[in-house]
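Of the protein chains in this complex, all but one are displayed in their positions.
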Amino acid sequence: MIAVACTSAYERLTGGDIEELLTFLRQTAEGLGAEARWLGLGRPPLDMRAFARSYGIGRVEVLNPDDEDAGLDASVELLARYCRSASPFVLVFASSWWSRIVAARVAVRLQVPVLVNVQSVERDEDGSTLRARALAFGGSLTADYRLRGGPPYLLLTAPTATIPQAAPLPSEPEYQEVHIPLDGTGERARRIQVAETSGPRLDEAQVIVAGGRGLGSPDNYPLIQELARLLGGVPAASRPLVDAGWVDASHQVGLTGKVVKPLLYIAVGISGASQHMAGCSGARTIVAINKDSGAPIFRYAKYGVVGDAVELLDALIRRLKEAKKEAG
Amino acid sequence: MARNPLHTKLCDILGIEYPIIAFTHCRDVVVAVINAGAFSVYGGAPRTPDELDADIRWIRERIGNKPFGVDLLLPAASPPSATIEELKAQIPETHKRFVAEIKRKYNIPDPKNEPEYYKLGWFSKEGTRRQLEVVLDHKVPVLAFGLGSPEWVLEPARARGMQVWGLVGSPKQAKRELELGVDAIIAQGYDAAGHTGYIGTFSLVPMVAAIAGDTPVIAAGGVTTGRHLAAALCLGAVGVWTGTIWLTSRESDVDMVIKQKLLAATAEDLTHSRSVSGLPMRILRNQWTKEWESPEAPKPLPPPHQMIMAGEVMQAARDYGIEDFMTEAAGQGVGFVTSIKPARQIVFDLIAEATEVFEQLVGELTITS
Partner (left out) sequence: MRIVVCVKEVLDPDAVNALVLTGQLSIGPDGKTIEEGAITRVINGYDEQAIEAALRLRDAGVDCQIIAVSVGEDPINVLRYALALGADEIVSIPARDLDCLGVARVIAEYIRSSGGADLVLCGRQASDDDQGIVGPALAELLGIPVALSARALSIEPDGAGDGPALHVTVVTPYGEEVWELPLPAVVTITSELGQPRYPPAARAIKARRAMPQVVTPQELGLGPGDLEPRVVLERLRVVQVEGHCQMISGDGADDTAAKLLEVLQRDGLVKL
């Protein structure tokens, strides 16, 4: 029985995303008693072998490694064929724009179930059905589902549901590249403008300072930017600030924004609603600054300060600037 | 072909779809209601002039050209500019002792934050003047006054093309406002939340409508359902002024604890008490109001001194989540408010219900668009 994780050249998965996905894969495979494999579509954006090794994956296959982009129609066709020939028990994806399309379409084509926002799965006692836990209502509830009618069972992981954990012993993965020509049906959907990532990527940042409604006014957002700069990090914002037009959507952290896994996440004036926490709960250390001692964010944070957002930002910035001056 | 009974003169005057006015202290509600086709008046009294300025800009950014209003409080008799300390010094010993005893009995500490109620502009005429300047500078389309006469405001407002609306609780007050030449009268009946007069909405609205001539009359006090909206139009109003229904809306920033009290409350859970502001105010009955009803209680002080005492305790209740001392102004229609809804849904449901009522009376309304 095999459990397969699928990634593609289209998705801009970070190292952290891969580590999470492979951990989920390995844990799922162990639970199912299955062999873990990693399937890449298109040109690998990072060193698949190295990651596979650290995360205990036994086999890496790359389909059409010369393809710069993993076209949607081509990917659906390749995966459908792969499933028919290799018969994976589960096919797991990281949550992305691409995977949401491809997984749903493959599920329809193969007439098997697909589930999104999955935190964990286990095989049912009878052996052929799967039990999966997924998030619901923006992350404030979990839903337990029973899936049947597979294999394969197609799953998209919930962001930050898994804490990356390298394998106790590195593996020696088999690595195989396969070229599969697809008969001339070109992609129907065509990307005519690619997203430009300007500035440091939020989802790769080690230090993030995020602002929320507690900042009070858009005039205070520069304080978030300044603190981020002084800490060598990247500024971010919760959804309400983006909706209010204070900040560009590319800075949004949350379930429908970016999911981040920094070492340090400082949440200023953010209440801690589940939609936001779904985006940042993977941070190693969360520091919460909020004037409401009852704010839910304090349940997720390692360090908390109850106080006025702007006053504390001012004070932190002042202190950091002084310290830099002293350091020369 | 029937006329649309819900399209009134007020809709034409303001350029709005639905003759519903939401009075609210929450700017998210203002925006949501206006973007749902109705009108909203923002309660600016608790805001400092700078905050009010920021609020107005924030609201404008989100509603574009659509009109909105600001409400300020201007009590007829208020002391000249005075500081909180000066006002505190004026409070009699008996009252200070009574409040201290309440705090001791119920373990209420001093508040963590400065009582929000201290920011109420109507503590001093000076404070209100500065708020007014902000509203005039922004040429807010509608300026409404509760609890007071806007006599010295009419000219500067008119000069800026603004409308001035007066909130009244009696035909006598209405007559005075009409003589001053206000652009609309909000006839707020006894049923209403907060500070009201003594005449019930059912009686007040037709009396005011009878003397208002061409001046639009807006009914207030207990309006929480489409049935009330339909009734208000029957009584001679061209629109309704609503408050309580927005307190539990999705967009409202009212504390969840209060929202749940409101959802569970009916008219019988309200009291008309002087213990909060010094003037009779319709609010959820709570431990504070009950203490002031006891035989040992002194007579509540007039504003602003009663508010100074109550403000401190209520802030502490909010800071520490002391539920028995948390309260909110609510109208007698509160029993009809039973769910947390988005503001858009509230507007839509009011219109749907009002239409239902009219159709029950006259049959299907076939309306040209």
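Going in written order, the chains are labelled A and B, and every chain counts its residues from 1.
Everything below uses one rule, namely that contacts are C-beta pairs under 8 Å (C-beta built on N, C-alpha and C of every residue); 3 or more make two chains touch, one makes a residue touch a chain.
Quantities reported herein were computed from a predicted structural model and do not represent experimental measurements.
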* What chains on display are touched by the one that is not shown? -> A, B
* Structure fact -> Given B:N4, B:T48 or B:S170, the residue that touches the chain left out of view is B:N4
* To do: Have a look at B:A100, B:A159, B:A210 or B:A352 and name the one touching the chain we're not showing.
  => B:A352
* If you put the missing chain back, which residues of subunit A would it touch? -> 12, 72-73, 76, 97, 100-101, 104-105, 107-109, 112-117, 131, 134-150, 188-198, 201, 203, 207, 231, 243, 249-250, 255-259, 263-264, 273-275, 277, 285, 287-288, 296, 298-308, 311-312, 314-316, 318-320, 323-324, 327
* To do: Could I get the residues of subunit B that touch the absent chain, sorted low to high?
  => 4, 6-7, 11, 17-18, 35-37, 248, 250, 256-257, 259-260, 263, 338-342, 344-345, 347-348, 351-352, 355-356, 359, 364-365, 367-369
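Criterion: only the chains that are shown with their structure count from here on.
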* Could you put a whole-Å number on the gap between the CA centroids of subunit A and subunit B? => 46
* To do: Note which residues of subunit A are touching subunit B in the complex, please.
  => 217, 244-245, 291, 294
* Sort out for me which residues of subunit B touch subunit A in the complex. => 54, 58, 61-62, 113, 321
